[in-house]
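Got a structure for you, written out below as structure tokens; questions coming shortly.
A single protein chain has been omitted from the complex, and every remaining protein chain is retained in its original position.
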Amino acid sequence: MQVNGEFQPTIVAFCCNWCSYAGADLSGTNRLQYPANVKIIRIPCSCRLNPLFILRAFQRGADGVILCGCHPGDCHYTTGNYYARRRMTLLFSMLDYLGIEKERTRVEWVSAAEGGKFAATMNDFVAAVTKLGPNRRLEDLRCSKD
Amino acid sequence: MQQGLKEKAIQLLKDKTVDRVVGWKAGEFFYDLTPAVFHTPEEIEKDFVFSVFSGANLSKYLIAESRKGGKVAAFLKPCDTYSFQQLLKEHRILRENVYVVGVQCDGTCDIEKIKAAGCDGVTAVREEGDGLVAETLYGEHRMSKKDALLDRCAVCKSHKLVVYDELLGEQGEEQDAGRFAEVEKLERMTPEERYSFWRGELSRCIRCNACRNVCPACSCEKCIFDNPDSGARNKAAADSFEENMFHIIRAFHVASRCTDCGECSRVCPQHIPLHLLNRKFIKDIDELYGEYQAGADMDTKPPLMDFTKGDADPSVVYERGGDKA
Amino acid sequence: MQRIGVFVCWCGSNIAATVDVEKVSEVLGHEPGVVFSTNYQYMCSQTGQDMIQSAIRDYKLTGVVICSCSPRMHETTFRRACEKAGLNPYLVEIANIREQCSWIHKDKAVGTEKAIILGRAAIAKVQLNRPLTAGESPVTKRALVIGGGIAGIQTALDIADAGFPVDIVEKKPTIGGKMTQLDKTFPTLDCAACILTPKMVEAAQNENIHIYSYSEVEAVKGFVGNFRVTIRKKARYVKEDVCTGCGLCTEKCPQKKVPNEFNLGLDTRRAIYIPFAQAVPKVATIDADYCRMLKEGKCGVCSKVCTAGAIDYKQKDELIEEAYGAIVVATGYNPIKLDKFDEFAYSQSPDVVSSLEFERLMNAAGPTGGVLLRPSDHTHPKTLVFVQCVGSRCDSEEKGKPYCSKICCMYTAKHAMLCREKYPDTEVYVFYIDVRTPGKNFDEFYRRAVEEYGVHYIKGMVGKVVPENGKLKVQASDLLDNRQLHIDADMVVLAAAIEPDESARPLATMLTASMDTNNFFTEAHPKLRPVESPTAGIFLSGACQGPKDIPETVAQAGAAASKAIGLLCKDHLTCNPCVAEPDELMCNGCSSCEKVCPYGAITYADKEFRGPNRTTLIRRVAQVNPAVCQGCGACTVACPSGAMDLKGFSNKQIMAEVDAICR
Partner (left out) sequence: MKKLPLSKIDELFKALSAGQKLYIPADDAAGQAKFTVWQEGLALSQKLNTVRSAKDLFFPQVENLVGFKVTGKQIELIESRDPAEPFVLFGVRACDARSFDILDKVFLAEPADTYYKARRENGVVVTMACTRPAETCFCTVFGIDPTEPAGDVSCWMDGESLYWQANTEKGEKLTAGLSMLEDSGEEAVRAQQEKTREILGKLPLKDLNLKGFDGEHMMELFQSPKWASLSESCLGCGTCTFVCPTCQCYDIEEFNTGSEVKRFRCWDSCMYSDFTKMSAGQPRPTQLERFRQRFMHKLVYFPTNNDGMYGCVGCGRCLQKCPISMNIAKVIKTLGEDKK
């Protein structure tokens, strides 16, 4: 999306309900700033994230997609993030293989106590995606806004 | 070889071991064999063919055939047995209704390669020594069998028959013909090069679904791409995104279940090297989670349905990912 | 047609200061499907809730979106409010415009725009929400405790005291476990038997407790509140209810050469035996591997001498099926086998013993009647060497264990102390890597061993033990003084690492309870749910979850009991309605979902479906047990055909949110 001439990436952040979503809340409670480009979608566990959702986001105009879940070993459902870890590793590797900028996708483990880490992660991710510019390689021209 | 198979098929029908036989049926030409179900010794005598053009992997037909009542015999080549066993593992085939005859194979041929080699109007091919002689409307044409092999057979992964009730010919060994070379070549490219390579390939896709419908791993009751409720349904690639989407998700859905049988590339009318997508997943899995061959056994967990606490973090992609140029 | 109401909360100035709430409610009011939109100072207040409730009635709302603080804060509040007004609580969605918007943005324009987008996402989702009702499943008010050691006994007693029937399954002929073999207990040095045996008797006499001794769990079906367990009662060839435990048979049995496992093979017993005097139940058991009657069909002495007529050579294993609401695992531990540690000459010299064997040698009820004698020549050992961490904190996997066995430091201090106390003329050396003494009065205890009892603690490992004409030549290094030591010892005692009982792994599979790589049961949460298994209704007691000493074990046993009691108190379990739901028409029955389910909530059934042209066909399809499913969603992604979906977080709902955010 272009806002007065300068590129504003659209970022979708999938957060697991138990750790990362709470971490996001905490960074709010602590008034830790991160760009409004980031919009959070709450999912029960990182293992709920279907690769379809990531592609869907890119199709609909997202420039970056990030998944946040409990630290490995701390999953509320004990094993969810282990599966998510393998799935995302392989998916990201495949996107890279197809020549899609690998910096557009990321996974971070953020606990409910890591409000600071959540904000820092988002700041960093938004900066990285802004540097890349708009998503062209995985966009659907029918949905493009410019 | 062919005679042996015929005799076996006839014997199995005669002694009532089976009621039906799944094999390859003669076509209009020497090369256009069709998978078929034979019911009588007469049909076998008349139409059963096993040749270098018996490329079709028959295992997927057994999903339906094994449920039709009675017992069915199937002739499976080494690579087909992997698909068969993977389907057993997924409870898609009723094992007790299938009699598997394992047949050894030294590679099947690609008629389109033969034609591309200048044999247009080809009417017959005979093996002479290690070469092939093609008779065409415009005269004879020689070529080495190697150049006629299907891509997948040129880098055959295994001559081992992993499951069978009876074996015709020798049991074989797993092979290492460097089937990942092409993947590595792509990995060495820059992202830009890879992007334009895949755009070029995938933009030829006509979404005929041949790759999906022939794939033994794609045996879903209903594919999400056909299902209006999946949110992913699309009948034709209305946008380059949908070309990418279909092939990424298809590869992901079969990842760690795909045995690398190569049927997808064999049947693609547009010659898109789809197996390079599946092989990328296989290569990553081998490198990140330990060597794994789908269909090689009945009990190991597919890597995508398994984990270890020490698995690599997705960020590993940033270091090890392509762009090694 | 959807009729959605949108309620934007100011949260005083928390939201209103950086988000133009007027504008947000105005813009969202124009979203398709929205029929009512408003904003108010405190939506969570009674007035706010009344506002929502009357809107639900007046506008016949089919869905409610509340733009407010985090759902983690007030989702329940608003769901309850809507339920009171007759709207299904799961038709409510929260747009988090405080924690994730107003509090992290300064610019009002930016905040307002984002709030609108978050609101749209919530509206897009609620369009697809379905009313959900939490299911209920009844609870069988009976508990099963697997393992009859101190952990199992304590758990059973606590549950029984709360008034619930509880069964103990113990694979040995008697309950009591490892503790029965111990001599004294640290740090108080009171005798193990004296504190344990009363508990064993108590368990036996408690009418709420039933003990299945010499029995094992054969199969486990069902789920939390409704387990069905098959127990194999092994044939002991003695009628339990008839045997008086007089012990006459155990004296008359001609087969004397049976190694006595209770004394770890340091002496022998008969083929028919009672493990020890205070065994519970005090009933004889015939060891079928040694009984001549059972093997060769001749002998029969025991039945002749048994006045009660309790002997029954024809007895068979018996399978009992029982229903339970909760299961407590208390399978305990064993010292590892020491055959891989030949540098310590364990297999070469009988005078090299494990700590547990040493317990027996010191025990008044032990093979030597509590007099410390060398197993080889029954002489008093003068020099004893204790080696710590044998197989613990070990980097070679095939040899030992990576973890600290935790109890060795303390019982070795105890052993050393007891030697010096009983036999002041002995020299006692302890070789250690570290001495770990966290725990009440533990370090004091250890210091007494050093300061009052003059035990020689040497930091360093023993390299080699060589039996040489009656002595044990111990080569060791003293890391502090950095010198090599050569000690001629009479006895060497090895503090063997402890490992979970070998029955744990197959049991975990039956229970679909998860285990770590060392075969210890894993807890639902390492910090917050330490006595529950991730599998609902399975609780963990004692060393099966990790190395523990007696007080810790008893504490955890109590905790596990109270968790089980909490469960058994309920008549019904209400299940989280946001669970996985398979579409049988789409399901391939491929088991992908089952493989990733951490709870064993997915099973398969062969179902008949209508095929083409009036045919019917049988297909294997997944079934989710809503009482067991916790709603993580792992299965929904593993499922290639998309047949498995998650209620409340369905594929369509999440994609709708994505679309709304990206549009």
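All chains are identified by letter, namely A, B and C, in their written order; residue positions are counted from 1 within each chain.
Operating definition for what follows: contacts are C-beta pairs under 8 Å (C-beta built on N, C-alpha and C of every residue); 3 or more make two chains touch, one makes a residue touch a chain.
Quantities reported herein were computed from a predicted structural model and do not represent experimental measurements.
Trainee: Considering all chains of the complex, which shown ones does the missing chain contact?
Mentor: A, B, C
Trainee: Tell me which of B:T34, B:S144 or B:Q171 is the one touching the absent chain.
Mentor: Going through B:T34, B:S144 or B:Q171 one by one, B:T34 is the residue touching the chain not shown.
Trainee: Taking the full complex into account, find the residue in B:M1, B:I63 or B:V267 that is in contact with the omitted chain.
Mentor: The one listed residue touching the chain not shown is B:V267.
Trainee: One chain isn't shown here. Among B:L13, B:A56 or B:V317, which residue touches it?
Mentor: B:A56
Trainee: Going by the touch rule given at the top, which residues of chain A touch the chain that is not shown?
Mentor: Against the missing chain, chain A presents residues 60-61, 140, 142-143, 145.
Trainee: If the hidden chain were put back, which residues of chain B would touch it?
Mentor: 27-29, 31-37, 56, 61, 112, 115-116, 120-123, 136-138, 200-201, 204, 206-210, 212-214, 226, 235-238, 266-267, 269-272
Trainee: State which residues belonging to chain C touch the missing partner chain.
Mentor: Where chain C meets the chain not shown: residues 30, 32, 612-613, 659-660, 662-663.
Here is the rule we use: only the chains that are shown with their structure count from here on.
Trainee: So, what's the distance in Å between the C-alpha centres of chain C and chain B?
Mentor: Chain centroid spacing, chain B to chain C, equals 46 Å.
Trainee: Report, in whole Å, the distance between the mean C-alpha point of chain A and the mean C-alpha point of chain C.
Mentor: 35
Trainee: Can you list the residues of chain A that touch 2 or more other chains?
Mentor: Within chain A, the residues that touch at least two other chains are 51-52, 56, 73, 79, 83, 87.
Trainee: Which positions in chain C touch two or more other chains at once?
Mentor: Correct list: 596, 638, 651, 655.
Trainee: Which of the residues in chain A come into contact with chain C in the complex?
Mentor: 10, 12, 21-22, 24-29, 31-34, 36, 39-45, 47-53, 56-57, 60-62, 73-74, 76-80, 83, 87, 119, 143
Trainee: Which residues of chain A touch chain B once you look at their complex with the stated criterion?
Mentor: 51-52, 55-56, 58-59, 72-73, 79, 82-83, 85-103, 106-107, 137-142
Trainee: Which of the residues in chain C come into contact with chain B in the complex?
Mentor: Touch residues, chain C against chain B: 517, 585-592, 595-596, 604, 617-620, 638, 640-643, 651-652, 655.
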